[in-house]
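Of the protein chains in this complex, one is absent; all others appear in place.
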Amino acid sequence: MAAEDKPTLGVGMIGYSFMGRAHSQGWRGAHSFFDPPALPRLVAIGGRDAAAAQETADRFGWESVETDWRELIARPDVDIVDICTPGDTHAEIAVAALAAGKHVLCEKPLANTVEEAATMAAAAADAARDRGVRSMVGFTYRRVPAIAYARKLVQDGRIGEVRHVRAQYLQDWLVDPEAPLTWRLQKERAGSGALGDIGAHIIDLTQFVTGESVAGVSALTETFVKERPLPGDTARGLSADVSEGRGQVTVDDAAIFVGRLAGGALATFEATRFATGRKNAIRLEVNGSRGSLAFDFENMNVLWLHDAAVPAVDGGFTRVLVTEPEHPYVAPWWPQGHLLGYEHGFTHQAADFLTAVAEGADPTPSFADGLQVQTVLAAVERSAASGAAWTPIAPPS
Amino acid sequence: MAAEDKPTLGVGMIGYSFMGRAHSQGWRGAHSFFDPPALPRLVAIGGRDAAAAQETADRFGWESVETDWRELIARPDVDIVDICTPGDTHAEIAVAALAAGKHVLCEKPLANTVEEAATMAAAAADAARDRGVRSMVGFTYRRVPAIAYARKLVQDGRIGEVRHVRAQYLQDWLVDPEAPLTWRLQKERAGSGALGDIGAHIIDLTQFVTGESVAGVSALTETFVKERPLPGDTARGLSADVSEGRGQVTVDDAAIFVGRLAGGALATFEATRFATGRKNAIRLEVNGSRGSLAFDFENMNVLWLHDAAVPAVDGGFTRVLVTEPEHPYVAPWWPQGHLLGYEHGFTHQAADFLTAVAEGADPTPSFADGLQVQTVLAAVERSAASGAAWTPIAPPS
Amino acid sequence: MAAEDKPTLGVGMIGYSFMGRAHSQGWRGAHSFFDPPALPRLVAIGGRDAAAAQETADRFGWESVETDWRELIARPDVDIVDICTPGDTHAEIAVAALAAGKHVLCEKPLANTVEEAATMAAAAADAARDRGVRSMVGFTYRRVPAIAYARKLVQDGRIGEVRHVRAQYLQDWLVDPEAPLTWRLQKERAGSGALGDIGAHIIDLTQFVTGESVAGVSALTETFVKERPLPGDTARGLSADVSEGRGQVTVDDAAIFVGRLAGGALATFEATRFATGRKNAIRLEVNGSRGSLAFDFENMNVLWLHDAAVPAVDGGFTRVLVTEPEHPYVAPWWPQGHLLGYEHGFTHQAADFLTAVAEGADPTPSFADGLQVQTVLAAVERSAASGAAWTPIAPPS
Partner (left out) sequence: MAAEDKPTLGVGMIGYSFMGRAHSQGWRGAHSFFDPPALPRLVAIGGRDAAAAQETADRFGWESVETDWRELIARPDVDIVDICTPGDTHAEIAVAALAAGKHVLCEKPLANTVEEAATMAAAAADAARDRGVRSMVGFTYRRVPAIAYARKLVQDGRIGEVRHVRAQYLQDWLVDPEAPLTWRLQKERAGSGALGDIGAHIIDLTQFVTGESVAGVSALTETFVKERPLPGDTARGLSADVSEGRGQVTVDDAAIFVGRLAGGALATFEATRFATGRKNAIRLEVNGSRGSLAFDFENMNVLWLHDAAVPAVDGGFTRVLVTEPEHPYVAPWWPQGHLLGYEHGFTHQAADFLTAVAEGADPTPSFADGLQVQTVLAAVERSAASGAAWTPIAPPS
């Protein structure tokens, strides 16, 4: 189908900062490299700060700016609502958008509480059933080629029965005790700290790659620096100026937990913003009866693969450069050995969502998947609050 | 300056395949992340195959297609001509474009011969002097943040006097003797083989990072597989179908050489398409009197840095993740630890070229720089043709 | 002091297999490279299988063989008793040796139960106080230069306040379900499985490097393969033939736990014989407020060191090759860059023990340290047995 014959889907995106820019790059480039059966039109960007939203609009080609998200949702030329705002606003916007018949892509974590997430998942299920409306939660790391390939290898039985998972998300941007108290450190805005922000990713990745859900956890959390300077006026993205006042950090700096997967595997998890020297180290190792996988996002184009069928005399972990045309998402990009980066996942996500909407299929990860991750996060919090007590988690329905 | 107040520069790009797509992505996104004082308008894409050119136009937003490059150059709305065609066509197009008063960005190698390159460099100098026209050759790897930072460290004296360079560009896409005889393996089209295609990059990177030119070489080249199947009809980019006929490979598969830099350092170079298992391994190591640097494009966001001032008891090579806002080109992108990929260099290149044109400054690498690399390539060929005889190279004028 | 003027200490070693050979190499070479104030004499090796013991004696220069350990202990020319037998025999031998006034080096784990370990520690304390008798438990990995240097860096405040520890001991020699049921898989002989055998090491290393004890744990253990073939007649070391019968595996295959250190740091632990592809991966990472450390025994001459005082633009993890003369234990060996191996730790251990005995100083790790590790192991087992319940551990007295 030639480009001029493809239908167009109008996208309205709410948020214009870090995630807004990453999503913009995704929407803008999805059809440049992939072939979704519908083309995106960047209809409107939403943000309370009109000037800031306009700047992002100018940079990425959004046709208009809306300062009230309700107006954006109401526009007839908006088919898809893309929610890139902090977690405390997700539920209200998403439920309204679904009710308005819009397809919804919502950044992770789906919500700040299980209750909100459950409301959203129910609304999504209703909207899908009643109005053919599609929804997806933005666990973008699933669409890093090495991660997508890791899942395929597990699904194909290449590593056999899963015995161990080691999942870590290590950052260090809060090691400095004078780093400011941005919204991500406030419980009422962010829901939780490292746990919800980055722990959510490793829970999702563990379940995505292994195909098994977390069945129970024992957890510890900690806030190493309990008071921080309040941010100044120019906060944006992950950085911010500092004012003279100080405030309480009301979220965790780090969370660690052991758990069991539904199939019996043992798993260790760690999410922290205090791993000095690690910048964005999403590390995932899976050991199975037939082989193993290892991944580190700080070298995201590589998947380490061990095949136990190769005798140890010639065996070991193979450094697979995940840039071959046979690897997921890679073929439309560049020749082998030419690396992809962080934001490519957002292009993959946009292409997949456009395809699902155009084809009338339910994309993944669904809001139900997002709710399930939220359920695990809540279990971690309950366990930590009750002295690391074992906390079982009901299997996904 | 707000976006709406910026002047616009019309870009006309010739070529639509691998390099055409990479450059398109660069032109399209330069102002999304950077702040060049002029905005690009993607006016026209040129290609003899109108349908193929139209497809790239649709994907990246080129406003029109021209099947005759002379028409493209002649258009008054084209301010910048971007040449992404094989090397044998560069000189004619570039000289014509410069004569027409267009700014020119030309893919590397600048030309297939020193003579052509010299003509181009002279035309560029004339055009700059007479008409304020800017020109640049596309050694894009200079704009990988880790490489740009490596140069800065050398310039700042951080590794002291340069003693050793090890520069390798290792690929393996010709190991299969049944890989087809594409234009890159034909001397009349490509000029040379691994030497001009990838050897040019490591010569340029060595000179760029160290700030010293290559003063002489002793070289060996080899064509390991001398005959290959002719390509079929669907050749594009680096891959192609195969037909039944066979033809002679008329270029080198690999080139190795030792050389001296102008400052006395010893350098080893290797460019090959037969390094089995290496996909795009541009490896550069520099040892100086005060420290060392090491880089591998297969892990392109990392620069290994050694500081001899740190006592060995605590010293060694430090794995610097070149994703900090202080690193060259990084700030406009993502938070630390969020990696960049191959095509980001093309965005940096487009932003830099737009800035130079808008500010009336001469960008680098200039056509004279491209000529100088061509001079080194020619010396390598002469040395190899005369039994690895030492072949001095005149210093750049 | 010239060698001929040094006093001699007679060593009697019980056990001749894997550990017996490693200890033999240690005793034999300690004075070749180091300068302990007393020289070892390899007086007697003990083992029930006289021929097997004689073979080890011939290979390493033991002067005689004793088939009854009581005879060995009773010999007046034996000053030091070195216990290299399975854990269930440690207490009886050690207590008898101490009572006989012999200095005792006992392989880890100190015992199979806290009760035995407590008896041994009490006997050691009595013997030290009453008879000046020295004792040490063989946590040899403490004497890998990179580990010893890591401890020094923490002690010197180089990484600041400890926030995170990740301690893993990953092996895969039991992945094959047909691997035989050797004594290491039998609870009555080995006490526990991966937990006591290799988990003991990472508990000790964590406490040694950080200088902090484990204050509580929540743990999971698992036996993935519950039945295995019984071994044949030729079992030795870690390998064995297989007979036709099958038996129950009565120990854990893997143990994972989260814990808190006394200073508040969060720690994750994992000991497993099912990490497919990992052979002897003792991995230890410590993140502090001022820097970080990372170690992997599979590359045991390297310590990765991060110094948060270096700006991130030039910072990261530095690969320190721990082969400089300033590094612990390194100077007597080879020039920089010439690596040490596994058994060098046993040479260091022998040299340190000879020195302590000759100087009348109490060596470390003491039996009390061994008891403390046993206490942590017991807490892990209790936690695992009670559904991963949080299990506090009393601080060392």
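Each chain gets a letter, A, B and C, in the order it is written, and its residues are counted from 1.
Rule of thumb we're sticking to: a contact is a pair of C-beta atoms (placed from the backbone, for glycine too) under 8 Å apart; a residue touches a chain by one contact, two chains touch by 3 or more.
Source: prediction; values computed, not measured.
Visitor: Quick one: which shown chains sit in contact with the chain that's not drawn?
Guide: Result: the unshown chain touches A, B, C.
Visitor: Please pick, from B:66, B:197, B:270 or B:296, the residue that touches the omitted chain in the full complex.
Guide: Spelled out, the listed residue whose C-beta touches the missing chain is B:270.
Visitor: Give the residue, chosen from C:250, C:280 or C:355, that touches the chain omitted from the document.
Guide: Going through C:250, C:280 or C:355 one by one, C:280 is the residue touching the chain not shown.
Visitor: Considering the whole complex, which of B:220, B:262, B:313 or B:358 touches the chain not shown?
Guide: Reading the full complex, the residue touching the unseen chain is B:220.
Visitor: Just name the one of C:267, C:300 or C:373 that touches the chain not displayed here.
Guide: Considering all chains, including the one not shown, the answer is C:300.
Visitor: Would you write out the residues of chain B that touch the absent chain, in ascending order?
Guide: Chain B touches the missing chain through residues 159, 163-164, 166, 168, 172, 175, 216, 218-220, 222, 224, 254, 256-260, 264, 266-268, 270, 272, 274-279, 287-292, 306, 308, 312, 315-317, 387-390.
Visitor: In the full complex, which residues of chain A touch the absent chain?
Guide: Interface residues of chain A facing the absent chain: 305, 307, 310-321, 324, 326-327, 336.
Visitor: By the contact definition given up top, give the residues of chain C that touch the hidden chain.
Guide: 2-4, 18, 21-22, 24-25, 28-29, 31-33, 55, 58-60, 171, 173, 237-239, 278-281, 297-302, 321, 323, 333-344
The rule is simple: only the chains that are shown with their structure count from here on.
Visitor: Using mean C-alpha positions as chain centres, tell me how far chain B is from chain C in Å, no decimals.
Guide: 55
Visitor: Distance from the CA centroid of chain A to that of chain B, rounded to the nearest Å?
Guide: Whole-Å distance between the two chain centres: 35.
Visitor: Give me the residues of chain C that touch two or more other chains.
Guide: Counting only residues that touch two or more other chains, chain C contributes 312, 315-317.
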